[in-house]
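Just one protein chain is left out here, and the rest sit where they should.
Order of writing sets the chain letters: A, B and C. Residues in each chain are counted from 1.
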Amino acid sequence: MELKILLFGITKDIIGSSPHTLNMDGNTVANLRRMLIEKYPKLAGLKSILIAVNNEYADEELVIKEGDEVALIPPVSGG
Amino acid sequence: MELKILLFGITKDIIGSSPHTLNMDGNTVANLRRMLIEKYPKLAGLKSILIAVNNEYADEELVIKEGDEVALIPPVSGG
Amino acid sequence: MIQIKEEQLSVEEAIKYVSYPACGGINTFVGTVRNSTKGRNVLHLEFEAYPAMAILELKKIAERAKNEFGAFEIAILHRIGKVEIGEAAVVIAVSSPHREASFAACKFAIDTLKNTVPIWKKEIFEDGEVWVSAHP
Partner (left out) sequence: MIQIKEEQLSVEEAIKYVSYPACGGINTFVGTVRNSTKGRNVLHLEFEAYPAMAILELKKIAERAKNEFGAFEIAILHRIGKVEIGEAAVVIAVSSPHREASFAACKFAIDTLKNTVPIWKKEIFEDGEVWVSAHP
């Protein structure tokens, strides 16, 4: 499945411009996380990295479907 | 000792206009409190009544001197 | 900044006064006049103060807010005279380098003001008026 991933803050610095296109093996959030960290080891150095699917924080088991809006959420620091 | 007493809020309604002049027996805050409540029994119905001498809340034992600024402080309700 | 005055209070002015480049948080409390109390319609309020002593008590609160609660700067403004429904009777603004202190100091200030500062509130109803909290 070809996935477009929205990047913000430091994940954009690490991975490149947003959205980032990626050919995904498997279909869960956990699969995506593993692939990204393999390809971009610097992501593992962040305090946390969450994945949002369709504007909601997603559990690791969630299945990503074609057309879902997927975003990497590095540690937030608003306010 | 002739004393001028500043009145505020409900104490002004009970006793009359401010300042109120009073001939005091004894010279402590406790004496003044007793005199006032005898003369104006409605004061006893208030939730509390404090006496300030020279802009500070005064203990019952404090001795009032000629020229001191004395005020009755009914329950405050600012804010 | 400690003020007791008959004119309308300005939150902006209070915030501006406590703003410093070293401070990251400003907590503000605005006490406004409600339109009812215990189910009775309030027409307006009237505040009376013992001004000299009220200023002294407010200064004590400001000192404690700084020394005990970590406020960097504090402004306390209190209205006297006639205050209409919805208008601000009191404005408190507190700045601090980190936000927790600004909340704690502002809460301390309004709680203590309501207990110690010689200011009295009279509620004016259609059919009478009452000095608030005077009786048990």
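The rule is short, and it goes like this: a contact is a pair of C-beta atoms (placed from the backbone, for glycine too) under 8 Å apart; a residue touches a chain by one contact, two chains touch by 3 or more.
Only a predicted model underlies this, so the values are computations on that prediction, with no experimental measurement involved.
The undisplayed chain touches these shown chains across the complete complex, A, C. From the options C:Met1, C:Ala52, C:Ile85 or C:Val130, the residue with contact to the unseen chain in the full assembly is C:Ile85.
Listed for chain C, the residues touching the missing chain in the whole complex are 11-12, 15, 19, 21-36, 85-86, 97, 99, 102-103, 106-107, 110. On the side of chain A, touch with the chain left out of the figure occurs at residues 6, 8-10, 13, 45-47, 52, 55-56, 71, 73-79.
Just so we're on the same page, only the chains that are shown with their structure count from here on.
Contact counts per chain pair peak at B-C. One finds 72 Å separating the Cα centroids of chain A and chain B. For the pair chain A and chain C, the distance between C-alpha centroids works out to 48 Å. Multi-chain contact residues of chain B, defined as those touching 2 or more other chains: none present. Of all residues in chain C, none touches two or more other chains.
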